[in-house]
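Left out: one protein chain. Kept in place: all the others.
Entry: subunit A
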Amino acid sequence: MIRLIEKTPCEALLPVTCGALTLREIVGDRVTSVAPLKGQGAKLATALKKLGLGWPAPNTAIASATAAILWTGRDQAFLIGADPEGLDGLAALTDQSDGWARMRLEGPGAADVLARLVPLDLRGFAPGQAARSQLGHMMAILTAPEKGSFDIMVFRSMAETAVHEIHHAMKAVSARAAL
């Protein structure tokens, strides 16, 4: 039998560091797309509360100590780091764990780096917020683990492009800071 080698989306690409800025990969969490079935919204919210979360309003994220749920579009959220227990029959569930490259950008000026790639003002972006926008030409999901740091999700197939673009912007921002 062919031996398959498990690789993370950003293997051999990350981490990268530029001055005080770092970009590293986040791996291992289970990612489930949760799309409420018709008329099941209230029951779904209750079931998610049992997981210590809830149904996120547009542009928000709800986090517990071990898991999070991010609003990712109209009638769609991503459950991250938890098994979708008790959600059967209430929502269309899709395992997307291997479909996304997840990375964290940290350090002073992280918002300036993303300002070069994302058409949003992220200077005040804080925990509890989630944004669906574009990173260069890639669809992306953004959240803030803390103010000034960013968790970025892009399609796994675009991991190399995303790392390249973010790294390029990191280099430019650190070069300016060094002037």
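Operating definition for what follows: a residue touches a chain if its C-beta (ideal position, glycine included) is under 8 Å from a C-beta of that chain, and two chains touch if they have at least 3 such contacts; residues count from 1.
As a convention for this text, contacts and distances are computed from a predicted model.
Student: Name the omitted chain as UniProt records it, choosing among "Sarcosine oxidase subunit delta", "Na+-transporting NADH:ubiquinone oxidoreductase subunit B", "Membrane protein" or "Glutathione import ATP-binding protein GsiA".
Tutor: From the choices "Sarcosine oxidase subunit delta", "Na+-transporting NADH:ubiquinone oxidoreductase subunit B", "Membrane protein" or "Glutathione import ATP-binding protein GsiA", the unshown chain carries the UniProt name "Sarcosine oxidase subunit delta".
Student: Going by the contact rule already stated, which one of A:Val31, A:Ile69, A:Ala131 or A:Ala159 would touch the omitted chain in the full complex?
Tutor: Of these options, the touching residue for the absent chain is A:Ala131.
Student: Of A:Pro15, A:Gly73 or A:Pro108, which sits in contact with the chain we cannot see?
Tutor: Candidates A:Pro15, A:Gly73 or A:Pro108; residue touching the omitted chain: A:Gly73.
Student: Give the residue, chosen from A:Ala45, A:Met139 or A:Ala177, that touches the chain omitted from the document.
Tutor: A:Met139
Student: Residue by residue, what part of subunit A touches the chain that was omitted?
Tutor: 58-59, 72-74, 76, 119-120, 131-134, 139
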